[in-house]
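Excluded from the complex is one protein chain; the other protein chains are retained at their positions.
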Amino acid sequence: MDDRPLMSADSVTCRFRGTTACRDVSLDVYAGEVLGIVGESGAGKSTLLHCLAGAVQPSEGTVTYADAKGHDHAIHGLSESALRQLSRGDWGFVHQSPYDGLRPHISAGGNVAEPLLRCGETRYASLRAAARHWLAEVELDPERLDDPVRTFSGGMQQRVQLARNLVTQPRLLFLDEPTGGLDVSVQARLLDLIRQLASELEVAVVLVTHDLAVVRLLAHRLAVMRQGEVVEQGVTDQVLDDPQAPYSQLLVASELRS
Amino acid sequence: MALPMMAVEGLHKNFTLHRRERLNLSVLTDVSLSVYAGECLALSGPSGTGKSTLLRCLYSNYIAQQGRILLRHSGEWVDMAQAKPRKILAVRRYTLGYISQFLRVAPRVSTLDLVAEPLRAQGVAPNVARSRAERMLQRLRLPEPLWSLPPDTFSGGEQQRVNIARGLIAGFPVLLVDEPTASLDADNRAAVLDCVSEAKRAGTAILGIFHDDDARQALCDRTYDMVAAQPASCAG
Partner (left out) sequence: MSTVAPEADGLPGYNFAYLDEQTRRMIRRALLKAVAIPGHQVPFAAREMPLPYGWGTGGIQITAALVGRSDVLKVIDQGADDATNATSIRRFFARTAGVATTEDTSQASLIQTRHRVPETPLRADQVLVYQVPDPEPLRKVEPRQAETRRLHAAGDYGLARLALYEQVARYGRVRQAYNHPVLVNRGYLASPSPIPRFDNGKLDDNSALQLFGAGRERRVYAIPPHTRVESLAFDDIAWDTDANDQACSQCGSTDTYLDEIVLDDAGTRAYQCSDTDYCGRQQWGGVGHG
(Lines give C-alpha, C1' and ligand atoms only; values in the text may rest on other atoms or scores of the structure.)
Protein backbone atom coordinates (compact mmCIF):
# COMPACT_ATOMS: atom_id res chain seq x y z
CA MET A 1 0.00 0.00 0.00
CA ASP A 2 1.47 3.25 -1.14
CA ASP A 3 1.02 5.77 1.57
CA ARG A 4 1.05 8.88 -0.51
CA PRO A 5 -2.45 10.02 -1.33
CA LEU A 6 -3.43 10.33 -4.97
CA MET A 7 -5.63 13.25 -4.09
CA SER A 8 -5.92 15.39 -0.97
CA ALA A 9 -8.50 17.95 -0.03
CA ASP A 10 -7.22 20.41 2.52
CA SER A 11 -9.77 22.55 4.40
CA VAL A 12 -12.04 22.91 1.41
CA THR A 13 -14.97 25.29 1.73
CA CYS A 14 -17.44 25.96 -1.08
CA ARG A 15 -19.86 28.85 -0.78
CA PHE A 16 -22.53 29.84 -3.25
CA ARG A 17 -24.33 33.13 -2.82
CA GLY A 18 -24.38 33.04 0.96
CA THR A 19 -24.99 29.33 1.43
CA THR A 20 -22.11 27.08 2.36
CA ALA A 21 -22.30 23.80 0.49
CA CYS A 22 -19.27 22.33 2.18
CA ARG A 23 -17.21 23.62 5.02
CA ASP A 24 -13.62 22.94 5.98
CA VAL A 25 -13.46 19.45 4.46
CA SER A 26 -10.16 17.59 4.51
CA LEU A 27 -9.77 14.10 3.14
CA ASP A 28 -7.35 11.88 1.26
CA VAL A 29 -7.87 9.46 -1.59
CA TYR A 30 -5.48 6.56 -2.19
CA ALA A 31 -4.83 4.25 -5.13
CA GLY A 32 -6.68 0.95 -4.94
CA GLU A 33 -9.00 2.27 -2.28
CA VAL A 34 -12.67 3.21 -2.28
CA LEU A 35 -13.52 6.25 -0.19
CA GLY A 36 -17.23 6.49 0.57
CA ILE A 37 -18.98 9.78 1.31
CA VAL A 38 -22.42 9.44 2.86
CA GLY A 39 -25.00 11.83 4.25
CA GLU A 40 -28.52 12.96 3.56
CA SER A 41 -29.49 14.93 0.45
CA GLY A 42 -28.23 18.47 0.61
CA ALA A 43 -25.34 17.53 2.88
CA GLY A 44 -22.89 18.82 0.27
CA LYS A 45 -21.68 15.44 -0.99
CA SER A 46 -22.08 16.18 -4.68
CA THR A 47 -20.62 19.67 -4.39
CA LEU A 48 -17.59 18.19 -2.66
CA LEU A 49 -17.24 15.57 -5.40
CA HIS A 50 -17.43 18.18 -8.15
CA CYS A 51 -14.92 20.27 -6.26
CA LEU A 52 -12.51 17.33 -6.03
CA ALA A 53 -12.98 16.75 -9.75
CA GLY A 54 -12.05 20.37 -10.47
CA ALA A 55 -15.50 21.34 -11.75
CA VAL A 56 -16.35 23.58 -8.78
CA GLN A 57 -13.93 26.18 -7.52
CA PRO A 58 -13.57 26.13 -3.72
CA SER A 59 -13.95 29.41 -1.86
CA GLU A 60 -11.16 28.35 0.46
CA GLY A 61 -8.76 25.43 0.73
CA THR A 62 -6.89 23.38 -1.85
CA VAL A 63 -7.21 20.09 -3.65
CA THR A 64 -3.91 18.44 -4.58
CA TYR A 65 -3.47 15.66 -7.10
CA ALA A 66 -0.33 13.56 -7.53
CA ASP A 67 0.07 12.61 -11.20
CA ALA A 68 1.52 9.35 -12.51
CA LYS A 69 5.03 10.81 -12.39
CA GLY A 70 4.54 11.74 -8.75
CA HIS A 71 4.25 15.48 -9.34
CA ASP A 72 1.74 17.31 -7.16
CA HIS A 73 -0.75 19.69 -8.75
CA ALA A 74 -3.03 22.11 -6.93
CA ILE A 75 -5.88 21.38 -9.31
CA HIS A 76 -7.73 24.64 -8.88
CA GLY A 77 -4.62 26.53 -9.83
CA LEU A 78 -4.15 24.62 -13.06
CA SER A 79 -4.80 26.14 -16.46
CA GLU A 80 -8.02 25.05 -18.09
CA SER A 81 -6.20 22.95 -20.65
CA ALA A 82 -4.06 21.21 -18.03
CA LEU A 83 -7.15 20.44 -15.99
CA ARG A 84 -8.93 19.16 -19.10
CA GLN A 85 -6.01 16.90 -19.83
CA LEU A 86 -6.18 15.39 -16.36
CA SER A 87 -9.91 15.04 -16.33
CA ARG A 88 -10.08 13.34 -19.69
CA GLY A 89 -7.21 10.92 -19.22
CA ASP A 90 -6.48 10.47 -15.53
CA TRP A 91 -9.96 10.78 -14.07
CA GLY A 92 -13.42 9.46 -14.71
CA PHE A 93 -16.70 10.85 -13.48
CA VAL A 94 -19.82 8.71 -13.36
CA HIS A 95 -22.93 10.84 -12.94
CA GLN A 96 -26.04 9.87 -11.10
CA SER A 97 -28.12 10.27 -14.23
CA PRO A 98 -26.74 8.50 -17.30
CA TYR A 99 -28.04 11.38 -19.41
CA ASP A 100 -25.56 13.71 -17.70
CA GLY A 101 -22.68 11.47 -18.60
CA LEU A 102 -23.68 10.05 -21.97
CA ARG A 103 -24.71 11.25 -25.42
CA PRO A 104 -28.08 9.58 -25.82
CA HIS A 105 -28.22 9.69 -29.62
CA ILE A 106 -24.74 8.32 -30.08
CA SER A 107 -24.16 4.56 -30.15
CA ALA A 108 -22.93 2.71 -27.08
CA GLY A 109 -19.63 2.11 -28.88
CA GLY A 110 -19.32 5.79 -29.75
CA ASN A 111 -19.97 6.80 -26.18
CA VAL A 112 -17.30 4.44 -24.91
CA ALA A 113 -14.83 5.42 -27.64
CA GLU A 114 -15.24 9.17 -27.15
CA PRO A 115 -12.76 9.60 -24.28
CA LEU A 116 -10.14 7.77 -26.34
CA LEU A 117 -10.86 10.02 -29.30
CA ARG A 118 -10.42 13.00 -27.03
CA CYS A 119 -7.10 11.60 -25.87
CA GLY A 120 -5.99 11.55 -29.49
CA GLU A 121 -6.68 8.01 -30.71
CA THR A 122 -7.12 8.16 -34.50
CA ARG A 123 -7.36 4.52 -35.50
CA TYR A 124 -10.88 3.28 -36.03
CA ALA A 125 -10.01 -0.36 -35.37
CA SER A 126 -8.49 0.47 -31.98
CA LEU A 127 -11.58 2.45 -31.03
CA ARG A 128 -13.84 -0.44 -32.00
CA ALA A 129 -11.74 -2.95 -30.13
CA ALA A 130 -11.63 -0.82 -26.98
CA ALA A 131 -15.36 -0.14 -27.08
CA ARG A 132 -16.11 -3.82 -27.55
CA HIS A 133 -13.74 -4.81 -24.76
CA TRP A 134 -15.10 -2.37 -22.20
CA LEU A 135 -18.72 -3.09 -23.01
CA ALA A 136 -17.97 -6.74 -22.36
CA GLU A 137 -16.19 -5.80 -19.12
CA VAL A 138 -19.36 -4.16 -17.84
CA GLU A 139 -21.28 -7.23 -18.98
CA LEU A 140 -23.11 -5.66 -21.89
CA ASP A 141 -23.81 -7.56 -25.07
CA PRO A 142 -21.20 -6.51 -27.68
CA GLU A 143 -23.92 -7.07 -30.28
CA ARG A 144 -25.42 -3.81 -29.09
CA LEU A 145 -22.23 -1.86 -29.83
CA ASP A 146 -23.90 0.25 -32.50
CA ASP A 147 -27.25 0.85 -30.83
CA PRO A 148 -27.86 4.39 -29.59
CA VAL A 149 -27.73 4.47 -25.79
CA ARG A 150 -31.18 6.03 -25.58
CA THR A 151 -32.52 2.59 -26.55
CA PHE A 152 -30.87 1.01 -23.47
CA SER A 153 -32.46 0.48 -20.05
CA GLY A 154 -31.37 2.65 -17.12
CA GLY A 155 -29.12 -0.02 -15.65
CA MET A 156 -27.49 -0.69 -18.99
CA GLN A 157 -26.95 3.02 -19.60
CA GLN A 158 -25.25 3.26 -16.24
CA ARG A 159 -22.94 0.44 -17.27
CA VAL A 160 -22.20 2.17 -20.57
CA GLN A 161 -21.32 5.24 -18.52
CA LEU A 162 -18.98 3.20 -16.38
CA ALA A 163 -17.35 1.64 -19.47
CA ARG A 164 -16.92 5.10 -20.95
CA ASN A 165 -15.14 6.18 -17.80
CA LEU A 166 -12.88 3.15 -17.72
CA VAL A 167 -11.73 3.11 -21.31
CA THR A 168 -8.86 5.52 -20.67
CA GLN A 169 -7.84 3.41 -17.67
CA PRO A 170 -8.12 6.30 -15.24
CA ARG A 171 -6.26 6.45 -11.96
CA LEU A 172 -9.13 8.10 -10.16
CA LEU A 173 -12.85 7.53 -10.51
CA PHE A 174 -15.55 9.80 -9.10
CA LEU A 175 -18.92 8.14 -8.65
CA ASP A 176 -21.97 10.26 -7.85
CA GLU A 177 -24.79 7.96 -6.66
CA PRO A 178 -23.95 5.52 -9.45
CA THR A 179 -26.57 2.99 -8.43
CA GLY A 180 -29.39 5.36 -7.56
CA GLY A 181 -32.61 4.35 -9.26
CA LEU A 182 -31.35 0.93 -10.34
CA ASP A 183 -33.04 -2.28 -9.33
CA VAL A 184 -31.27 -4.39 -6.76
CA SER A 185 -29.75 -7.07 -9.00
CA VAL A 186 -28.37 -4.51 -11.44
CA GLN A 187 -27.03 -2.52 -8.54
CA ALA A 188 -25.24 -5.56 -7.13
CA ARG A 189 -23.66 -6.27 -10.49
CA LEU A 190 -22.42 -2.71 -10.84
CA LEU A 191 -21.06 -2.64 -7.30
CA ASP A 192 -19.21 -5.86 -7.83
CA LEU A 193 -17.65 -4.42 -10.94
CA ILE A 194 -16.51 -1.26 -9.17
CA ARG A 195 -15.09 -3.30 -6.33
CA GLN A 196 -13.02 -5.41 -8.71
CA LEU A 197 -11.76 -2.36 -10.52
CA ALA A 198 -10.50 -0.72 -7.40
CA SER A 199 -8.68 -3.81 -6.23
CA GLU A 200 -7.39 -5.15 -9.52
CA LEU A 201 -6.70 -2.04 -11.55
CA GLU A 202 -5.53 -0.07 -8.49
CA VAL A 203 -8.04 2.66 -9.28
CA ALA A 204 -8.81 5.15 -6.54
CA VAL A 205 -12.55 5.60 -6.17
CA VAL A 206 -14.51 8.36 -4.49
CA LEU A 207 -18.06 7.18 -4.08
CA VAL A 208 -20.88 9.50 -3.07
CA THR A 209 -24.08 7.79 -2.03
CA HIS A 210 -26.81 7.91 0.55
CA ASP A 211 -27.01 4.13 0.62
CA LEU A 212 -25.17 2.71 3.63
CA ALA A 213 -25.46 -0.87 2.34
CA VAL A 214 -23.55 0.21 -0.76
CA VAL A 215 -20.68 1.75 1.17
CA ARG A 216 -20.56 -1.16 3.58
CA LEU A 217 -19.75 -3.45 0.70
CA LEU A 218 -17.62 -1.14 -1.34
CA ALA A 219 -15.85 1.50 0.68
CA HIS A 220 -12.64 0.91 2.59
CA ARG A 221 -12.96 4.23 4.35
CA LEU A 222 -15.98 6.37 4.98
CA ALA A 223 -16.71 10.04 5.59
CA VAL A 224 -20.08 11.09 6.99
CA MET A 225 -21.27 14.53 5.91
CA ARG A 226 -23.91 16.69 7.44
CA GLN A 227 -24.78 20.25 6.49
CA GLY A 228 -21.60 20.61 4.51
CA GLU A 229 -19.26 19.30 7.16
CA VAL A 230 -17.54 15.96 7.59
CA VAL A 231 -18.76 14.93 11.03
CA GLU A 232 -16.94 11.61 11.13
CA GLN A 233 -14.31 9.79 9.10
CA GLY A 234 -12.74 6.37 9.51
CA VAL A 235 -12.61 2.73 8.53
CA THR A 236 -16.02 1.96 7.02
CA ASP A 237 -17.11 -0.83 9.33
CA GLN A 238 -15.95 1.16 12.34
CA VAL A 239 -18.00 4.20 11.38
CA LEU A 240 -21.05 2.08 10.65
CA ASP A 241 -20.80 -0.30 13.62
CA ASP A 242 -19.58 2.11 16.26
CA PRO A 243 -20.55 5.60 15.06
CA GLN A 244 -19.31 8.32 17.39
CA ALA A 245 -20.97 11.52 16.18
CA PRO A 246 -24.63 12.04 17.04
CA TYR A 247 -25.55 12.44 13.38
CA SER A 248 -23.72 9.25 12.35
CA GLN A 249 -25.59 7.35 15.04
CA LEU A 250 -28.88 8.69 13.70
CA LEU A 251 -27.91 7.82 10.13
CA VAL A 252 -26.89 4.27 11.00
CA ALA A 253 -29.99 3.76 13.14
CA SER A 254 -32.15 4.79 10.17
CA GLU A 255 -30.62 2.20 7.86
CA LEU A 256 -32.94 -0.51 6.60
CA ARG A 257 -31.42 -3.88 7.26
CA SER A 258 -32.09 -6.88 5.12
CA MET B 1 10.64 -18.59 23.62
CA ALA B 2 7.37 -17.46 22.04
CA LEU B 3 7.10 -13.96 20.70
CA PRO B 4 4.37 -11.68 22.03
CA MET B 5 2.12 -10.80 19.08
CA MET B 6 -0.55 -8.75 20.78
CA ALA B 7 -0.62 -6.82 24.03
CA VAL B 8 -3.71 -5.07 25.35
CA GLU B 9 -3.16 -2.56 28.12
CA GLY B 10 -5.84 -0.90 30.24
CA LEU B 11 -8.55 -1.02 27.61
CA HIS B 12 -11.84 0.75 28.26
CA LYS B 13 -14.85 0.72 26.01
CA ASN B 14 -18.09 2.56 26.50
CA PHE B 15 -20.89 3.46 24.16
CA THR B 16 -22.42 6.92 24.26
CA LEU B 17 -25.91 6.79 22.84
CA HIS B 18 -26.60 10.32 21.67
CA ARG B 19 -30.14 9.51 20.70
CA ARG B 20 -30.97 8.36 24.25
CA GLU B 21 -29.97 11.49 26.09
CA ARG B 22 -26.31 10.63 25.77
CA LEU B 23 -26.75 7.44 27.75
CA ASN B 24 -23.35 6.04 28.60
CA LEU B 25 -22.84 2.28 28.62
CA SER B 26 -19.55 0.96 29.94
CA VAL B 27 -18.76 -2.44 28.49
CA LEU B 28 -15.06 -2.98 29.02
CA THR B 29 -13.13 -1.70 32.00
CA ASP B 30 -9.38 -1.90 32.22
CA VAL B 31 -8.79 -5.01 30.14
CA SER B 32 -5.16 -6.06 29.88
CA LEU B 33 -3.90 -9.22 28.23
CA SER B 34 -1.32 -10.51 25.83
CA VAL B 35 -1.17 -13.27 23.28
CA TYR B 36 1.96 -15.04 22.05
CA ALA B 37 2.80 -16.58 18.74
CA GLY B 38 1.55 -20.15 18.53
CA GLU B 39 -0.73 -19.74 21.49
CA CYS B 40 -4.49 -19.70 21.83
CA LEU B 41 -6.11 -17.56 24.50
CA ALA B 42 -9.81 -18.09 25.20
CA LEU B 43 -12.07 -15.35 26.51
CA SER B 44 -14.49 -16.73 29.05
CA GLY B 45 -17.47 -15.38 30.89
CA PRO B 46 -21.23 -15.34 30.59
CA SER B 47 -23.02 -13.43 27.84
CA GLY B 48 -22.98 -9.69 28.20
CA THR B 49 -19.54 -9.49 29.75
CA GLY B 50 -18.08 -7.93 26.60
CA LYS B 51 -16.26 -10.83 24.92
CA SER B 52 -17.44 -10.00 21.42
CA THR B 53 -17.04 -6.30 22.10
CA LEU B 54 -13.43 -6.91 23.07
CA LEU B 55 -12.76 -8.81 19.84
CA ARG B 56 -14.36 -6.00 17.85
CA CYS B 57 -12.22 -3.40 19.66
CA LEU B 58 -9.11 -5.39 18.92
CA TYR B 59 -10.07 -5.52 15.25
CA SER B 60 -10.74 -1.75 15.40
CA ASN B 61 -14.31 -2.40 14.45
CA TYR B 62 -15.19 -0.60 17.67
CA ILE B 63 -13.31 2.39 19.01
CA ALA B 64 -11.78 1.99 22.46
CA GLN B 65 -11.90 5.11 24.59
CA GLN B 66 -8.82 4.38 26.63
CA GLY B 67 -5.88 2.01 26.63
CA ARG B 68 -3.54 0.52 24.06
CA ILE B 69 -3.88 -2.37 21.62
CA LEU B 70 -0.36 -3.21 20.55
CA LEU B 71 0.03 -5.49 17.60
CA ARG B 72 3.19 -6.74 15.94
CA HIS B 73 2.73 -5.71 12.32
CA SER B 74 5.54 -6.29 9.82
CA GLY B 75 8.26 -6.05 12.42
CA GLU B 76 6.97 -3.09 14.42
CA TRP B 77 4.42 -2.44 17.14
CA VAL B 78 1.25 -0.72 16.04
CA ASP B 79 -1.23 0.67 18.55
CA MET B 80 -4.55 -0.13 16.92
CA ALA B 81 -6.34 2.16 19.36
CA GLN B 82 -4.47 5.13 17.90
CA ALA B 83 -3.74 3.98 14.37
CA LYS B 84 -4.98 5.95 11.39
CA PRO B 85 -7.60 4.26 9.18
CA ARG B 86 -5.03 3.48 6.49
CA LYS B 87 -2.82 1.74 9.04
CA ILE B 88 -5.74 -0.23 10.38
CA LEU B 89 -6.57 -1.40 6.86
CA ALA B 90 -2.96 -2.40 6.27
CA VAL B 91 -2.84 -4.33 9.54
CA ARG B 92 -6.05 -6.11 8.57
CA ARG B 93 -4.68 -6.91 5.17
CA TYR B 94 -1.44 -8.47 6.33
CA THR B 95 -1.45 -9.21 10.04
CA LEU B 96 -4.79 -9.47 11.73
CA GLY B 97 -7.61 -11.81 10.79
CA TYR B 98 -11.08 -11.85 12.28
CA ILE B 99 -13.51 -14.74 11.99
CA SER B 100 -16.85 -13.34 13.09
CA GLN B 101 -20.07 -15.22 13.54
CA PHE B 102 -21.62 -13.65 10.50
CA LEU B 103 -20.67 -13.76 6.88
CA ARG B 104 -20.95 -10.29 5.44
CA VAL B 105 -19.80 -10.22 1.84
CA ALA B 106 -20.50 -8.65 -1.51
CA PRO B 107 -23.44 -10.21 -3.34
CA ARG B 108 -23.06 -12.17 -6.53
CA VAL B 109 -19.43 -13.12 -5.92
CA SER B 110 -18.60 -16.82 -6.04
CA THR B 111 -17.55 -18.56 -2.86
CA LEU B 112 -14.19 -19.43 -4.37
CA ASP B 113 -13.47 -15.79 -5.19
CA LEU B 114 -14.62 -14.68 -1.76
CA VAL B 115 -12.21 -17.10 -0.12
CA ALA B 116 -9.40 -16.08 -2.47
CA GLU B 117 -10.05 -12.40 -1.77
CA PRO B 118 -7.75 -11.93 1.27
CA LEU B 119 -4.89 -13.39 -0.77
CA ARG B 120 -5.74 -11.22 -3.77
CA ALA B 121 -5.68 -8.21 -1.46
CA GLN B 122 -2.11 -9.12 -0.58
CA GLY B 123 -1.25 -9.14 -4.27
CA VAL B 124 -1.19 -12.92 -4.80
CA ALA B 125 -1.80 -13.84 -8.46
CA PRO B 126 -5.41 -14.82 -9.23
CA ASN B 127 -4.72 -18.42 -10.24
CA VAL B 128 -2.51 -19.06 -7.20
CA ALA B 129 -5.08 -17.49 -4.88
CA ARG B 130 -7.86 -19.56 -6.41
CA SER B 131 -6.05 -22.85 -6.15
CA ARG B 132 -5.20 -22.15 -2.51
CA ALA B 133 -8.86 -21.27 -1.94
CA GLU B 134 -9.87 -24.58 -3.49
CA ARG B 135 -7.60 -26.48 -1.14
CA MET B 136 -8.92 -24.58 1.86
CA LEU B 137 -12.54 -25.26 0.93
CA GLN B 138 -11.72 -28.91 0.40
CA ARG B 139 -10.20 -29.19 3.84
CA LEU B 140 -13.21 -27.50 5.36
CA ARG B 141 -15.42 -30.04 3.59
CA LEU B 142 -17.45 -27.55 1.62
CA PRO B 143 -19.02 -29.50 -1.28
CA GLU B 144 -17.35 -28.59 -4.56
CA PRO B 145 -20.60 -27.82 -6.46
CA LEU B 146 -21.06 -24.86 -4.09
CA TRP B 147 -17.73 -23.21 -4.87
CA SER B 148 -18.92 -21.34 -7.91
CA LEU B 149 -22.04 -20.04 -6.14
CA PRO B 150 -22.34 -16.96 -3.96
CA PRO B 151 -22.84 -18.10 -0.35
CA ASP B 152 -26.02 -16.16 0.39
CA THR B 153 -28.22 -19.22 -0.15
CA PHE B 154 -25.98 -21.55 1.88
CA SER B 155 -26.95 -23.10 5.21
CA GLY B 156 -25.64 -21.52 8.43
CA GLY B 157 -22.93 -24.16 8.76
CA GLU B 158 -21.77 -23.72 5.19
CA GLN B 159 -21.61 -19.95 5.51
CA GLN B 160 -19.68 -20.39 8.74
CA ARG B 161 -17.05 -22.46 6.96
CA VAL B 162 -16.77 -19.94 4.14
CA ASN B 163 -16.11 -17.35 6.80
CA ILE B 164 -13.45 -19.53 8.45
CA ALA B 165 -11.81 -20.21 5.10
CA ARG B 166 -11.56 -16.46 4.50
CA GLY B 167 -10.03 -15.99 7.95
CA LEU B 168 -7.46 -18.74 7.60
CA ILE B 169 -6.39 -18.58 3.98
CA ALA B 170 -4.02 -15.64 4.22
CA GLY B 171 -2.10 -17.09 7.18
CA PHE B 172 -2.49 -13.99 9.34
CA PRO B 173 -0.03 -14.00 12.26
CA VAL B 174 -2.81 -12.94 14.66
CA LEU B 175 -6.33 -14.30 14.51
CA LEU B 176 -9.47 -13.25 16.37
CA VAL B 177 -12.18 -15.91 16.40
CA ASP B 178 -15.76 -15.59 17.56
CA GLU B 179 -17.32 -19.02 18.08
CA PRO B 180 -15.93 -20.71 15.00
CA THR B 181 -17.66 -24.04 15.58
CA ALA B 182 -21.14 -22.88 16.51
CA SER B 183 -23.79 -24.43 14.27
CA LEU B 184 -21.46 -27.09 12.89
CA ASP B 185 -22.00 -30.86 13.11
CA ALA B 186 -19.32 -33.10 14.59
CA ASP B 187 -17.49 -33.91 11.35
CA ASN B 188 -17.35 -30.35 10.17
CA ARG B 189 -16.37 -29.15 13.62
CA ALA B 190 -13.45 -31.56 13.55
CA ALA B 191 -12.39 -30.27 10.15
CA VAL B 192 -12.49 -26.68 11.35
CA LEU B 193 -10.57 -27.46 14.54
CA ASP B 194 -7.99 -29.30 12.51
CA CYS B 195 -7.40 -26.26 10.31
CA VAL B 196 -7.26 -23.83 13.22
CA SER B 197 -4.87 -26.09 15.14
CA GLU B 198 -2.64 -26.25 12.15
CA ALA B 199 -2.55 -22.47 11.98
CA LYS B 200 -1.68 -22.39 15.64
CA ARG B 201 1.14 -24.88 15.19
CA ALA B 202 2.42 -22.70 12.38
CA GLY B 203 2.77 -19.87 14.91
CA THR B 204 -0.50 -17.97 14.68
CA ALA B 205 -1.50 -16.19 17.86
CA ILE B 206 -5.19 -16.85 18.45
CA LEU B 207 -7.60 -15.01 20.68
CA GLY B 208 -11.11 -16.33 20.65
CA ILE B 209 -14.46 -17.06 22.12
CA PHE B 210 -15.26 -20.76 22.30
CA HIS B 211 -18.50 -21.85 23.87
CA ASP B 212 -18.05 -25.35 22.68
CA ASP B 213 -15.96 -27.48 25.11
CA ASP B 214 -14.42 -29.68 22.40
CA ALA B 215 -13.10 -26.64 20.65
CA ARG B 216 -11.75 -25.14 23.84
CA GLN B 217 -10.01 -28.34 24.83
CA ALA B 218 -8.55 -28.89 21.42
CA LEU B 219 -7.19 -25.40 20.97
CA CYS B 220 -6.85 -23.29 24.06
CA ASP B 221 -3.74 -22.90 26.15
CA ARG B 222 -4.96 -20.21 28.53
CA THR B 223 -8.19 -18.55 29.52
CA TYR B 224 -8.91 -14.91 30.15
CA ASP B 225 -11.87 -14.57 32.52
CA MET B 226 -13.81 -11.44 31.59
CA VAL B 227 -15.60 -11.25 34.94
CA ALA B 228 -12.65 -11.86 37.22
CA ALA B 229 -10.31 -9.64 35.24
CA GLN B 230 -12.49 -6.57 35.20
CA PRO B 231 -13.39 -4.62 38.32
CA ALA B 232 -17.15 -4.62 38.84
CA SER B 233 -18.38 -2.70 35.87
CA CYS B 234 -21.74 -1.12 35.87
CA ALA B 235 -23.49 -1.45 32.61
CA GLY B 236 -25.98 1.35 32.39
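Every chain is named by a letter (A and B) in the order it is written, and numbering of its residues begins at 1.
Basically, contacts are C-beta pairs under 8 Å (C-beta built on N, C-alpha and C of every residue); 3 or more make two chains touch, one makes a residue touch a chain.
Here the structure is a predicted model, which means the values were calculated and not measured.
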* Please identify which of the visible chains the hidden chain touches across the whole complex. => A
* Have a look at A:Leu145, A:Leu197 or A:Leu251 and name the one touching the chain we're not showing. => A:Leu145
* Structure fact -> Touch assignment to the omitted chain, from A:Ala9, A:Val25 or A:Leu127, lands on A:Leu127
* Structure fact -> Cross-chain touch to the chain not pictured, restricted to A:Cys51, A:Ala113, A:Met156 or A:Val230, is A:Ala113
* **For chain A, the residues touching the chain missing from this view** => 80-81, 84, 88, 106-107, 109-110, 113-120, 122-128, 145-146
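We adopt the following convention: only the chains that are shown with their structure count from here on.
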* Structure fact -> Whole-angstrom distance, CA centroid of chain A to CA centroid of chain B, is 32
* Structure fact -> Contacts from chain A onto chain B in the complex sit at residues 1, 3, 30, 33, 188-189, 191-192, 195, 199-200, 216-218, 220-221, 233-235, 237-238, 241-242, 244-246, 249-250, 253
* **In the complex, chain B residues that touch chain A** => 15-19, 56, 60-63, 85-86, 88-90, 93, 104-109, 120-121
